[in-house]
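All protein chains of the complex are present and in place, except for one that has been dropped.
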Amino acid sequence: MSFLRVLEMLGVAVFAISGALAAGRKSLDLVGVVVTATVTAIGGGTLRDLLLDRHPVFWIADTANLWVIFAAALGTVVWSRRWRPPERSLAVADALGLALFTISGAQIAEAAGLGGVVVVIMGTLTGVAGGVIRDVLTAEIPMVMRRGPIYATACIAGIVVYLLLEMAIPREAAALAGMAAIAALRLAAILWDLTVPVFSLPDRRG
Amino acid sequence: MSFLRVLEMLGVAVFAISGALAAGRKSLDLVGVVVTATVTAIGGGTLRDLLLDRHPVFWIADTANLWVIFAAALGTVVWSRRWRPPERSLAVADALGLALFTISGAQIAEAAGLGGVVVVIMGTLTGVAGGVIRDVLTAEIPMVMRRGPIYATACIAGIVVYLLLEMAIPREAAALAGMAAIAALRLAAILWDLTVPVFSLPDRRG
Partner (left out) sequence: MSFLRVLEMLGVAVFAISGALAAGRKSLDLVGVVVTATVTAIGGGTLRDLLLDRHPVFWIADTANLWVIFAAALGTVVWSRRWRPPERSLAVADALGLALFTISGAQIAEAAGLGGVVVVIMGTLTGVAGGVIRDVLTAEIPMVMRRGPIYATACIAGIVVYLLLEMAIPREAAALAGMAAIAALRLAAILWDLTVPVFSLPDRRG
């Protein structure tokens, strides 16, 4: 349980930073920055907890998550005024947050006694939903839906790696391997523009 | 209960197809197609289950729903490469899905002991929310909000038909009549452009 909590807290911090940076690119005010950071950081886990009927929801149960988010958001504002984060560091932060959230979400679904396909969906949803809500609130088409380097696919692949490996090696090692797979796949996808084939129909709505 | 489950599964398949086709019109990648199909197919029922505190949520309780969605989404991709679905078939599929989801949602609210107005809202929400989430994720104004052929109105009318008829005839027959009313109203609305009066205020925001 403490391993899960550490993962989740780390993911929360990293996603809060990525949310604050997204808000900065949209020139939101400081409240908007904190809202975006919070929604990005807790959106996926909150949706997971609601769907699995886990109460109290993780950030109500452990408000340290909220203080981590506020610190990360305000730290990002202060810090980025002195030093511009290179694009690469953002991508790495986002890939790490994605990896941490996805595997911790999958583990929580597993701990709830759920089977393979629901574990995959719940892990992926924990990883991507915060970013989806962030994109909806800032009026962008969510990254999961856009054509571009693979995103949700990396989560799915990493969870499968985790589920297969934990049959052979200790759960913590399998979790680390699953996270490494997600982060590596996502970063490789950005570097080499790995994509999934597109399905295109002519738009023939009346 | 098995009658409800069959309805829901049919609605899931039909809405997954309509979601996959919407994704194709947006040229999403295959993951985006599956996500859109899934969200369209389970969004309404999931929101209903969360609001009614029904756990596990229907697709966690019965993962067959998910396999039906994946099969329907991938089948749509493969099938539409060989043969273009006529616009009319999409409209019929969507009208049927709407009818199935709306009445099954109303029946679930009824089974939870809820009264008339909540049954109407919960049925309508089960019918339309998946499409609303799909439209939000693909950055369109949801169909429920747009001016155009009646949509939510057909759901409301069909539920009222169902609630009135079940006082006189067996519940299954009333359900079928309610569904027929929804599908017929929706298709008639498309054919003859039936609309609801518009409320228009000048935009005088500062």
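Order of writing sets the labels: A and B. Residues in every chain begin at 1.
FYI, contacts are C-beta pairs under 8 Å (C-beta built on N, C-alpha and C of every residue); 3 or more make two chains touch, one makes a residue touch a chain.
Model, not experiment: these values are computed from the prediction.
**Q** Looking at B:17, B:150, B:176 or B:190, which makes contact with the chain not pictured?
**A** Among B:17, B:150, B:176 or B:190, only B:150 touches the chain that is not shown.
**Q** Tell me which residue among A:136, A:163, A:184 or A:198 touches the hidden chain in the full complex.
**A** A:136
**Q** Hey, which subunit A residues sit against the chain that's not shown?
**A** Residues touching the hidden chain, for subunit A, are 20-21, 23-33, 35-36, 46, 50, 53, 55-57, 60, 63, 66-67, 77, 80, 84, 87, 136-139.
**Q** Mind listing the subunit B residues that contact the chain we can't see here?
**A** On the side of subunit B, residues 50-53, 114-115, 117-118, 121, 132, 136, 139-142, 144-147, 150-153, 156, 195-206 touch the unshown chain.
We adopt the following convention: only the chains that are shown with their structure count from here on.
**Q** Calculate how many whole Å lie between the centre of subunit A and the centre of subunit B, each centre taken as the average of the chain's C-alpha atoms.
**A** Once rounded, the distance between the two centres reads 29 Å.
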